[in-house]
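A protein chain is absent from this complex, but the other protein chains hold their places.
Take a look at subunit A:
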Amino acid sequence: MGEFKVHRVRFFDYMPSAISAMAFNVHTERLAVARADGTVEIYNFADNCFQEKVIPGKDGRTVEALCWAGQRLFSTGLNGEIVEYDLENLRSKYTVEAYGGPVWTISSNSQGTQLAVGCEDGTVKIFELVEDSIQFQSNFDRLKSRVLSLSWHPSGTQIAAGTMDMIRVFNVTTGETCTALLQMMVDRAAGANKKKEVAVWSVVFLSDNTVISGDSAGKVQVWDSQMGTLIRTHLVTKWDVMALAVSRDESSLLAGTSEGSVVQFQFISARLDQPDKEWQRTRTLRSHSHDVRALVHTDTAAVSGGNDAHLVVRPFMEKVVKGSKESAPCKITFPHRSLVSCGKKAGILLFQFPERLEVWRLGESNENGIPGEELSVTKKPEALIHLKRKGDDHICCSTLSPCGGWLAYASASSVRLFQLQYDNDSIALTKVKLPKVLRWANQLCFSADSSRLFASFSQSSVLVFALSKSEAKYVHTLKPKSVSKQAVHLMSTSDDGQWLATANSDCEVHVYNLKKLKYHCTVPVYGSCPSAMAIHPTGSNVVMVHADQKIFEYSLEQKEYTEWSRSLAKKGLHGSWLNRVAPVTHVSFSASNPDYIILHDMNMFCIIDKSLPLPEKDSDLCNQNQLRSMNEAARVKDSHAFKICEMFKNLLCVGLMEDHSLVVVERPLLDIATRLPAPVRQKKFAT
């Protein structure tokens, strides 16, 4: 597959932010994940847990709780506001002040007509959902301390509220505490912590009027809400039980603890032939090193997230078919989009952080070594620019022109364009004014010759700007011939400057002819969202890799799938390729060999050589190491199109530079782990 000089970049100190809340929409199978910096991400569980949308956060906005009401997504935080998100334009739609101090929790009833929020001042407030807004409806009896958790009874008539030291059940219609029941006092921890109040971090109200609570004393307690009596206590941990999640059929319950473990409870009968069931502790899943803050129980899997910023999907083996893709546990750490842009010609890299941008120049080496050897660096990599963003909104996208002369970034409220001028060692950064037309953008992209800037705007439209010395001029708006309102998440231009392709989360790929500034065609819509896309520099083919790992090549001139793509579809991809968990996040091509497609995901990078035969079903997909030890004849016989390199781990970006050197941006998970705060102390054997 050829040899490359590899720049192994480890100075991108990207830190994923802790997961603070999650909400799962059963009907659309979308999971909303909120992070500590206020980012909200939408994952599509119907499509291999692909990160479909990212709504950037904002300074001063934290998300304590998320909830879906029908198709609408709400969040609350300690700034006391309720936020509804615009899922099409990936920004907050509006905010409503709850007037109760910091809001700890939000929950909607199963009908999706009312929202309940729990406030610091001890009130539970009910909001009614109206078209495009929410309306304050009523206040419940005020409790003595902050309301930390809320759960609606499936019928929507009662709400269980967990506060400090107790749980209370309200009647929704009257707003009063239910007559039969006053309150359920939660025991405090034994010993030294006796004086400390117990926070009921999470409650779950089941349809058989059982309330289950998880508290800071490490207990999961089962209550009878009609009598207000405690049925069963499970001591799960010495620390806090932060989150609870119940399955849809209410037969299984998950509890996330500060130790990073997730404990499963199941509603099963002690005697096989008898119907009376009870909650029994069964499995313990250990997938986190830090607190589990948020939990979701889907039909087939336990989804957990916490302070270590990993989103972990652990399927239940009895609910899935063994060996299928669904049964593979999946750990999502990095976003499914690129945070790195390469200035191919100039050898510079742009790293995107929520609050700043960094531009680095790659190191140089004059040596030539044998494969696997480490070369000494004559010129060290150098940080050229730290660019802090303006305003409160976090950066949602950024791009660097291939020549390295232009830089653009966008947030929810502004788009900024800069010109970079290199003068030997000094760098000049000049801001270039953009026309007012562009108030925000979802994706930004420069053309290959850096003469144009493309910015995707609402309803999948793309604005085209012409760049000159110190000016950006609005040229045209490209509009697709479809009704999709979804935002564009991928944008790619061809090197010859003729084509521009955009992909949105409705799985549509639109292609525009830039010479004519006209809509050209739409690639036949495939059921899975494209996760990476690129246009071949010479062949006018667009290559798309989808979230389900399928690869397609579409000829833009013939407006049909290419021969190779058809043969690939006919033969089918190799089983171990399809069973990979991480989606491909980047596709590029080699200038030297037009048959090469270079792509990578989080764990490997791969070069597909279209001239070689496709791998057989029973052959080993990952056979580079074996091939190396074979003789020439056997190597030719056994080699196939997929050349996979697993030497590099935790990849954020693999890019091919102009001089045929490869830039590999790694972010070792260990580095992330060391920068996390220390986990709660656990006694481990032999330590």
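The rule is simple: a residue touches a chain if its C-beta (ideal position, glycine included) is under 8 Å from a C-beta of that chain, and two chains touch if they have at least 3 such contacts; residues count from 1.
As a convention for this text, contacts and distances are computed from a predicted model.
A.B. asks: When one chain of this assembly is omitted, its UniProt record names it as which of these: "UDP-arabinopyranose mutase", "WD repeat domain 75", "DNA helicase" or "Cullin family profile domain-containing protein"?
C.D. replies: "WD repeat domain 75"
A.B. asks: Would you indicate which residue among A:318, A:373 or A:632 is in contact with the undisplayed chain?
C.D. replies: A:318
A.B. asks: From the list A:266, A:579 or A:624, which touches the chain that is not on show?
C.D. replies: Answer from the full complex: A:266 touches the omitted chain.
A.B. asks: Looking beyond the chains shown, say which of A:150, A:236, A:255 or A:292 touches the absent one.
C.D. replies: A:236
A.B. asks: Among A:281, A:479 or A:635, which one touches the chain that has been omitted from the display?
C.D. replies: A:281
A.B. asks: For subunit A, which positions touch the chain that isn't shown here?
C.D. replies: 234-236, 266, 268-272, 280-284, 318, 685-686
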